[in-house]
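Left out: one protein chain. Kept in place: all the others.
Chain naming follows the written order as A, B, C, D and E, and within any one chain the residues start at number 1.
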Amino acid sequence: MKKAIYPGSFDPVTVGHMDLIMRSAKMFDELVVGVLDNYRKQCAFSVEERVEMLEVLTKDVPNIKIKAFSGLLVDFAKQEDAHIIVRGLRAITDFEYELQMAQTNRQIDGGIDTVFLTASAEYSYVSSSAVRELALFGGDYSGFVPCEIMPYIKKGFDGSR
Amino acid sequence: MKKAIYPGSFDPVTVGHMDLIMRSAKMFDELVVGVLDNYRKQCAFSVEERVEMLEVLTKDVPNIKIKAFSGLLVDFAKQEDAHIIVRGLRAITDFEYELQMAQTNRQIDGGIDTVFLTASAEYSYVSSSAVRELALFGGDYSGFVPCEIMPYIKKGFDGSR
Amino acid sequence: MKKAIYPGSFDPVTVGHMDLIMRSAKMFDELVVGVLDNYRKQCAFSVEERVEMLEVLTKDVPNIKIKAFSGLLVDFAKQEDAHIIVRGLRAITDFEYELQMAQTNRQIDGGIDTVFLTASAEYSYVSSSAVRELALFGGDYSGFVPCEIMPYIKKGFDGSR
Amino acid sequence: MKKAIYPGSFDPVTVGHMDLIMRSAKMFDELVVGVLDNYRKQCAFSVEERVEMLEVLTKDVPNIKIKAFSGLLVDFAKQEDAHIIVRGLRAITDFEYELQMAQTNRQIDGGIDTVFLTASAEYSYVSSSAVRELALFGGDYSGFVPCEIMPYIKKGFDGSR
Amino acid sequence: MKKAIYPGSFDPVTVGHMDLIMRSAKMFDELVVGVLDNYRKQCAFSVEERVEMLEVLTKDVPNIKIKAFSGLLVDFAKQEDAHIIVRGLRAITDFEYELQMAQTNRQIDGGIDTVFLTASAEYSYVSSSAVRELALFGGDYSGFVPCEIMPYIKKGFDGSR
Partner (left out) sequence: MKKAIYPGSFDPVTVGHMDLIMRSAKMFDELVVGVLDNYRKQCAFSVEERVEMLEVLTKDVPNIKIKAFSGLLVDFAKQEDAHIIVRGLRAITDFEYELQMAQTNRQIDGGIDTVFLTASAEYSYVSSSAVRELALFGGDYSGFVPCEIMPYIKKGFDGSR
C-alpha cells in the first residue's frame, strides 16, 4: 500500500490546496494531510480550526486523513509509516526551497522520497497570504477559498486589527 | 493499481535516469518507461538500442516495463491505461518547460496528471548530452553512465566523426 | 496620442495572443499588431495567412491595425511612429530574453520603450508551438485557439507529414 | 484619457524609481504615484516625507500627481478611477511576486490591468534597502538617489543607531 | 599578491562552507574569512564561537586567516587591502541577491571585484539554517557539518527551547 503525506500550514485552506489534495488522493492509496503546528510562525487560525476546515472539506473522501504535527517532517512521516511526501510547486522560488528540503529529507532518511505536483493554471496565483490580506482589508476573497470555509474566515477576521 | 509512465529520450541512459526510474518504481505499482521515437530529433542511438539498454538495466525489477512510443505522450498514456506521468526536474529551465507540458497534458486529458521528482544531488549535473560530448572527444564519461551500458557507448561512438 | 506595437510570429494565433491584444487595445489609443516575416524561421503559416487570421479576429476593434514587417523591430516602430512596444511574459526564460531585447532596443533608440503584460492565468501554458505539435499528431487543440481560426489550422495541417 | 498608478514604498526614492516614473509619465495621459502607508512595515521615512520627496522631484511634470494610500491597491485604483497599474521589474524574484499580484488584482477587479517596465540597465541594482544600509554605515549612496533628496537622507540617518 | 575575502555568517560552519574555503584558498595567495557580526540578525552562536570554529577547521592551511567584521563589506575589504570578494552560489535566488550586491560594491568602490564559486553538487542543499532546524528538533545533522565542530553544536543547542 502506497501512503503519502501532504504537509502544510493551511492558514487558511485555499482552492489551490484542495486541488492538490484531491489530485494526490487519486494517485496514492492513502493520503495524510499534515497540518503544521509551527511555534515560530504566528498563524491567523489555530491548529484545531485548520484541522477542522480540512476535515469538513475532505469528509467524503475515505482515503484522506487529517492530522496535526510539529517538529521535523521526516519524523512525522516515519511515525505515520509513509514513504512519500507530496508538495505543490507554483513558482521558481518555491522550486528552489522545495528542492533543498527534498534533498535534506532524503539525506536524513533515505527511505523517504518527495514528489511534486504543479498547481493547476487557474489556481497558480492563489495563496493563503493573499486570502489573509484581502480578508483584513475587506476585499473579496470568495474566488480563493472553498465556499464551505467562508464562515471560518469571516469569523477569524471579524473585527480584527 | 497505480500505473505510471516515465517518458524520455535516454540517448543514452545515464545514472541520473536510473536513479529516477528506481525511485519511481518504489512509488507506484507499475512503471512503464517510454522511449520516445522522435522523428525530428536525430539520436546517437537507435530506439532499439535505447530500449535494450533500459531492459538490461531493469531486468531484475519486475514492476518495470520498457516500451517505445511516438506521437503525443497523452495518447501513449491512454493506450497503456496509465494515469500518472513521472518527470525529473534538475533546473529552473526544466521546471518551466515541464510545468507548461503538464498543464497542456491535463487540458487535453483531464484524467492524466504529472508528478515531478528532483534529481538526487550527486546526479544533478548529469545529462545525456554531456555523455555524448565526452564520448565524442574522448573524455571520461564513466561516472555518468551505469557500467552495464559502457559497451553500448563505446560501440556507438567508435570511429565516429 | 499613444500608439503601441505588439510584435510576434502568430504561427498560429492563440487564445493567449488574443487576450494580450484585447487588453493592450484598451490601454493605448492605437495598437499595431506586427506580424514578423522572419527569413530564418520556417513558419507553418505564410505571412499572408497570419495577417488574415488576425484581421478576422480583430475586425470589430477599430483601434487595432495588423501589419507585416521584417528586419529590426525598432525600425518598424519608427516607421509606424509608435513609441511603445508591448510584449507578453509567461515564464522566467521569456523574462530574461525580453529584458535583454528591451534594453537593446532602448540603447538603439532611446525614444522607444517596452511594456510587458503577463498572460492571464488560464492561458499561461498556451503556446503556438503546442498548437502545431497537437495539430501534427491529431491531438485536440480546440482549447488553445479562437474558434474562428480553426479552419485555417485544419487546412494548414491537413495531410501534412 | 488613460490614467495609470505607480505604487510603492519609496523609502527613500531612488534614481531607479525616478527612471520608471519619468518613462511611465510619457506613456500614459496621467500618472498617480501612490505612496504606500503600510502599518506592518516600519519605514525609515514618514509617509509625509516620502510624498514630499516625490513632489520635489516631479514638480515640473504636470501629468504626475503624488498621493498616499493604505489598504488594497485595487481599492486605491478604483478611487482614483485609474485602470492601469505600473510596476517595475528588476529580477526574477520580483517577477514571480509581481505576476502573482497582477493576477490576484485582475481576479478581484477585472477592469484593472498591470503593465511592467524593466529597470534601465545602469539602475538595475539600485534599491531603497541598499541606500538605507549605506546611509546607516556611513557609505557613499550618492550614485543611488537624486541629488535633490540627499538632504532628506542625511537628516533621516543623522545620529541614527 | 592576490588577496581575497570570503565573508559570511557561519552560524554554524557547514561542510558546504569548508568546501568553498578550501577551493578559494587554492585560487588566491591569501584568503581572509570574514565572520559577520550583524547587529540585526540574532545568531545561534556568538561571533567568538564562530571565529573559533573556523580557526579550528583551517589551522593547517597557512594562507587562510579568520577575522570578525561589522559594517559594510567594502570597508572591511579596504581595511584588509583585499581587492577580491569570494561568494558561493547555490541557487537562483542566491544569484539575484549576490549579483545586486556585487554591482553595488563595485559602484561604491571600483577597485573591488567579486567572484562566485558554485557549491559542489553533493553539498548543494546544505545550509546553516537546516543544521539549526535539525539540531533544535533532535534530528541528525552529522552529514552537514565537519565532525570537529559537532561538540560546538551539541553545546549550543543543548537544552535549548
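By our rule, a contact is a pair of C-beta atoms (placed from the backbone, for glycine too) under 8 Å apart; a residue touches a chain by one contact, two chains touch by 3 or more.
Quick caveat, the model's predicted, so the values are computed rather than measured.
Colleague: Name every shown chain in contact with the chain that has been left out of the document.
Modeller: B, C, D, E
Colleague: Touching the absent chain in the whole complex: find that residue among B:36, B:102 or B:134.
Modeller: Candidates B:36, B:102 or B:134; residue touching the omitted chain: B:134.
Colleague: From the listed residues D:10, D:45, D:76 or D:125, report the one that touches the chain absent from this view.
Modeller: D:125
Colleague: Going by the touch rule given at the top, which residues of chain D touch the chain that is not shown?
Modeller: 92, 121-125
Colleague: Tell me where the left-out chain touches chain E, residue by residue.
Modeller: Considering the whole complex, chain E reaches the absent chain at 2, 23, 26-29, 83-84, 89, 92, 95-96, 98-99, 102-103, 106, 113-118, 120-121.
Colleague: State which residues belonging to chain B touch the missing partner chain.
Modeller: The missing chain touches chain B at positions 90-93, 124-125, 127, 130, 133-134, 137-140, 143-144.
Definition applied: only the chains that are shown with their structure count from here on.
Colleague: Thinking of D-E, which of B-E, A-E or C-D forms a repeat of its interface, with over half the contact pairs identical?
Modeller: From the options B-E, A-E or C-D, the copy of D-E is A-E.
Colleague: So the centre of each chain is just the mean of its C-alpha atoms; given that, what is the distance between chain A and chain C in Å?
Modeller: Averaging C-alpha atoms per chain gives centres 38 Å apart.
Colleague: I'd like the Å distance between the centres of chain A and chain D, where a centre is the mean of that chain's Cα atoms.
Modeller: Averaging C-alpha atoms per chain gives centres 34 Å apart.
Colleague: Centroid of chain B to centroid of chain D, CA atoms only: how many Å?
Modeller: Between these chains, centre-to-centre, one finds 48 Å.
Colleague: Which residues belonging to chain E are in contact with no fewer than two other chains?
Modeller: 92-93, 124-125
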